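See below for the structure under consideration.
With one protein chain held back, the other chains of the complex are shown just where they sit.
Per-chain numbering from 1; labels A, B and C assigned in written order.
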Amino acid sequence: MIITLKKNAPQVEVDALIHHFEGMGLKVNMIHGDNWNVFGLVGDTTHLDERSILANQWVENVQRVQAPYKLANRMFHPEDTVVDVSGIKIGAGQPVVIMAGPCAVESKEGLCEIAQEVKSAGAEILRGGAYKPRTSPYSFQGLGTEGVMDLVEARKRTGMPVVSELMSVDKLDEFVENVDLIQIGARNMQNFDLLKAVGRTNKPVLLKRGMSATIEEWIMSAEYIMASGNPNVIFCERGIRTFEKYTRNTMDLAVVPILKDKTHLPVVIDPSHATGDWKLVKAVSLAAIAAGADGLIIECHNHPEMALSDGMQSLKPEKFADLVQSARKVAEAVGRTL
Amino acid sequence: MIITLKKNAPQVEVDALIHHFEGMGLKVNMIHGDNWNVFGLVGDTTHLDERSILANQWVENVQRVQAPYKLANRMFHPEDTVVDVSGIKIGAGQPVVIMAGPCAVESKEGLCEIAQEVKSAGAEILRGGAYKPRTSPYSFQGLGTEGVMDLVEARKRTGMPVVSELMSVDKLDEFVENVDLIQIGARNMQNFDLLKAVGRTNKPVLLKRGMSATIEEWIMSAEYIMASGNPNVIFCERGIRTFEKYTRNTMDLAVVPILKDKTHLPVVIDPSHATGDWKLVKAVSLAAIAAGADGLIIECHNHPEMALSDGMQSLKPEKFADLVQSARKVAEAVGRTL
Amino acid sequence: MIITLKKNAPQVEVDALIHHFEGMGLKVNMIHGDNWNVFGLVGDTTHLDERSILANQWVENVQRVQAPYKLANRMFHPEDTVVDVSGIKIGAGQPVVIMAGPCAVESKEGLCEIAQEVKSAGAEILRGGAYKPRTSPYSFQGLGTEGVMDLVEARKRTGMPVVSELMSVDKLDEFVENVDLIQIGARNMQNFDLLKAVGRTNKPVLLKRGMSATIEEWIMSAEYIMASGNPNVIFCERGIRTFEKYTRNTMDLAVVPILKDKTHLPVVIDPSHATGDWKLVKAVSLAAIAAGADGLIIECHNHPEMALSDGMQSLKPEKFADLVQSARKVAEAVGRTL
Partner (left out) sequence: MIITLKKNAPQVEVDALIHHFEGMGLKVNMIHGDNWNVFGLVGDTTHLDERSILANQWVENVQRVQAPYKLANRMFHPEDTVVDVSGIKIGAGQPVVIMAGPCAVESKEGLCEIAQEVKSAGAEILRGGAYKPRTSPYSFQGLGTEGVMDLVEARKRTGMPVVSELMSVDKLDEFVENVDLIQIGARNMQNFDLLKAVGRTNKPVLLKRGMSATIEEWIMSAEYIMASGNPNVIFCERGIRTFEKYTRNTMDLAVVPILKDKTHLPVVIDPSHATGDWKLVKAVSLAAIAAGADGLIIECHNHPEMALSDGMQSLKPEKFADLVQSARKVAEAVGRTL
């Protein structure tokens, strides 16, 4: 960590700071500039808080050199991590995995029907929301436990593992028992109690990026899960909030090479939420695979115009099948399979 | 609600839509344009979901005319709401209320000391975090229950009601019993289970704006609490995330007149988080009062450079006292007291 | 255009508005709601300004149904436009075109050397800035006319058409005479005098997206050029400004299918500025082609660490050659050539 001091800092304050950091087991080196002085702290600075140091009135600037995450850090874990979701392997050059299904589970039969269709088209994991985070208290909030049980039934009939969003710690047992991959939604990316809770299980976790989360904050949320004991984290980009109005969110595909450089964890892309418009899903899906994504999670519905939520971004099965065909070609072009 | 249909929509599809909306008890009026047709839906459209309607391939556009919130809506509740926090009244032209105290509770004695100081300077409510949402799992996470008990002790000694952040439903009873004003933090503004839970109590709630929440989404989160039965909601702006790097967040002061126009609830401003820099807190605090805010919540610390979190944005007691003096003059200039 | 009136609008005001719009040759239809009334305006509303209508105190809301652009609108020009840059055809399923070269022209020999290298690797158009928009007045501002002449020399030696940024109307003649494709930079996307000036020539224009421009504003800037008489416009996405700090800008790849849906003009992607980091350029380039882009514009430099500007995002020739190889495979996977 590099700390810039104001030139006029009294020597007694400088000495106090040196003493403070040395007391934490850090080695302090110093550079004298014309208008400032600089401390370099050598040692493990992960526990230091930049903003606390900045509170000192003689400090001008603090720069972290070492990333604030350790368990997720590729520097300390050079090999790619492969996450196993009930037999489906994700990450590290494994075949690209497609997760698909309705935004919300609406009925057992509807779910099983679409599950069969997306499986035939090439999906390997079934998605479906049982608990739905909705902006309005007057919107459909999901079927709850009944929806989870419908997912279990669909898995029984199709053999596909299931992924669903957990919104609250008190449903954790239900999810550990019944769901193969626990999704943490964008709105809960910094619900730290929930992160710690899933971190105490060994279930794979699909960690969506918060709407306005920096990549570093996102990695820190993965670090929360890993620091609680669960190494099975998959990142899922779903677009960030910007000023643009033609799309629901702005897909940030540079995250794929960045996360692969900074961490060792798999990266999945959600083109449905990122764009909010089924007409854009195919183009963005192909782009994601070309960028190196390890998987896609795509909303499909047999009758999008009747969907209880997010019909606008749901693909019909035949369009989904077409997407998978094209995705396979792009995957091969970049040296992957699907 | 105004729905624009594509010009080439087949009559059978148009009829189906009309039938669908009429089945929901809405009256449907129609305008024929050159390149489009328009439905006007007359009746209560609060339960309709724009994005579901947009899923219909013949729909070009949907515009909500009526706001999607009812209980928070000034149209249906023209009188200003006053929220009573253990005797301190907030809103509706009541004196401007100042809440102050440390970011995090760090020790009973430290808390009681700063509580006395901010009280002497003019604060009426004591703030202090017992559970802290921290980006890093390696940062100080708060004293937990011990911190809540320290707040109780500080209240006993000073007579000031206390406000503290609730991060998780399983601590709700602890907060209902011990805290006067429950804060829902920015990261949990759309933690809907938590909103419903505080909605089932009758404790006043300080609802912070999410980092990238639109004003409408923020009002909808208030609506969640109110729809669960609790009308005692106070909005708290703490800045939004933008590209600007000189401040931690960008304070959006236009929210004050907007919220006062669209809702009947009180509005409080948090200049400490909005700017992230104690040197900016005074100017922004005075601006907030001039804009019509009903209160301020400000971080203070006796030794900011030793604070376990956010020392950088904490005021020392003497600077806080100076701020209150100036704030009083501005309040009077806009016809309020403090 | 759909105009929502407040329910309490006096009849005399409503009649005045009807009269006003009918006087503009528009047909006015009306819907009566419970809490509002709605006008539908039938006819050409391109010249109406939403914000002027909103200035009327009885107007609640204005929604444009028809897009505000005409010449760039696919609805009125269903065929894809192909722009011919001195023999290189861009758009409409033509082979993907790669433009490459240094950020700034630094010397004639250096430019000719890199030009030969990118040509051998597969680039068809040479890029190079002679006039450079720099944040600091103390940074290298480009070689000016000398740089333009160096581009002319490089074209002579390699046969490649050249693209360069025009920053000011007074250099227009120099560019019309010497440059094959005139670039309008992000900072000048709404320099309307410059847009009108290039619109009065018939040179192809590469119109970069402003840092915080919506897609609609960007199309409107193309409309300025086209309305001045020049139909040869190519869009170029170079990333938008967001809160994310790991990349210089956030690449918005959804623009590719959106622009192809709403307009008939070609779309090129600039991965160098979008990411600001050469290590990310390859992944984002492949993604762009998979998304359907008609071309790429990429910064290359023989000695990036010695570049006078933006060395950080410049590829060395061998990495560029590798990128082109991979890009060719992705282009073929999506049914294009390169």
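The criterion applied here is as follows: a residue touches a chain if its C-beta (ideal position, glycine included) is under 8 Å from a C-beta of that chain, and two chains touch if they have at least 3 such contacts.
As the structure is a computational prediction, the values presented were derived from the model and not from experiment.
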Checklist outcome for this item: Touch list for the missing chain, restricted to displayed chains, reads A, B, C
Checklist entry - For the chain left off this view, which of B:His19, B:Lys156, B:Arg200 or B:Lys279 is in contact with it? => result B:Lys279
Item to check | Contact set of chain A toward the excluded chain (per top definition) | outcome: 2, 4, 29-36, 38, 40, 42-43, 60-61, 63, 65-66, 75, 241-243
Checklist outcome for this item: Residues on chain B facing the left-out chain by the touch rule are 212, 214-216, 240, 242-247, 250-254, 256-258, 261, 274-275, 279-280, 282-284, 286-292, 326, 329-330, 332-334
Checklist outcome for this item: Per the touch rule stated above, chain C touches the missing chain via residues 46-47, 49, 51-52, 54-57, 68-69, 133-141, 167-170, 187-188, 190-193, 196, 211-212, 217, 220, 223-224, 227-228, 241, 276, 278, 304-305, 307-314
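Criterion: only the chains that are shown with their structure count from here on.
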Next on the checklist: If every chain is a node and each touching pair gets an edge, what shape is that graph: line, ring, star, complete or other?
Outcome noted: complete
Checklist outcome for this item: Chain centre (avg CA) closest to assembly CA average -> A
Next on the checklist: Taking the mean of the CA coordinates per chain, how far is chain B from chain C in Å?
Outcome noted: 39
Checklist entry - Roughly how many whole angstrom separate the Cα centroids of chain A and chain C? => result 31
Item to check | Sequence positions of chain A contacting 2 or more other chains | outcome: 212
